[in-house]
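Just one protein chain is left out here, and the rest sit where they should.
For chain A:
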Amino acid sequence: MFTGRQPREFLDTKILARLAGMPLFARRAMQGNVSGKHTSPHRGASVEFAEYRKYVPGDDLRRLDWRAYGRSDRFYIKEFEADTNLRCCVVLDTSGSMDFGTTGTTKIQYARQIAASLGYLAVQQGDAIGLHCFADGIVKNVPAKRNAAHLSLIFDTLEQAIPEGPTQLISVLHELAETIRQRALIVVISDFFVDPAELRGCFEHLRFRKHDLAAFQLLDPAELEFTFQRPTRFLDMEGGPAIFAEPNVIADRYQTALNEYLKQLQQIVLETGVDYHRTRIDEPFEQALMRFLVGRTRGRGVR
């Protein structure tokens, strides 16, 4: 597939091979245009029986259940579930804060790995994949398509994504909720460093549009543990004012603020039904993805 090309640093073929055995399911009914692995809101021609309904003139006589007619002397049409493909839209945060990382890898690198792997998995099972990079607004917009050449475009876009500028996550999510056609799988990869109350509105908006929303919150261990010793001048990576702090003094309150934020976010994602994954970037992304895929397998079948 990638012969003759410079290998992408965010792609690991071994990991992709291992993940390939795990299908990517949608948790909600999707509206694809070809058949696929995902449940559809419409009746179709799968092997899975859905229901009987009364015959109305014009129905295909081949779908008439003769056995039922023999037993009840009435005409019934036997209907089956439809399986379709999905549109997977990866929304990637490329604001300045995504360039942060203290464990050898940055959040943007980690996000590229997740996004690329998801794209590969989607295309491999016939789903469409799109990519929306945003910072101060939507920086790059690659619509969802399902061919292999498109995947290459996605990879190129990922490779070229540069983290800079402030985050406008809220407005971007509202905008995407409207612009992406209904019933898509939207995967947001960001650090979500915004007010949780405002996030709630976004999530409800996306849910209203019948999107299946998944969120990867990328957090660095340093942000979670805040184990600095020396007095430190913290420079805002998104251009805000710098803060001078004595870690010994401020650590408690930092932890309090962080825990409060995480607690609120947890509450919101539970209430809005977001497939939320808090991910430490020192954890192998394979594990994070595996957890994501396994979780979706369990939640499959909701129509």
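In this text, contacts are C-beta pairs under 8 Å (C-beta built on N, C-alpha and C of every residue); 3 or more make two chains touch, one makes a residue touch a chain; residues count from 1.
Keep this in mind: contacts and distances are computed from a predicted model.
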Choices "Carbohydrate ABC transporter permease", "Anti-sigma factor antagonist", "Hydrogenase formation protein HypD" or "Aerotolerance regulator N-terminal domain-containing protein" - which one is the UniProt name of the chain not shown: "Aerotolerance regulator N-terminal domain-containing protein"
Omitted-chain contact residue, chosen from A:R112, A:H277 or A:R296: A:H277
Residue among A:L16, A:A50, A:L153 or A:L224 touching the omitted chain: A:L224
For chain A, residues in touch with the removed chain: 96-100, 107, 191, 193-194, 219-221, 223-225, 228, 230-238, 240, 243-246, 248-263, 266, 276-280, 288, 291
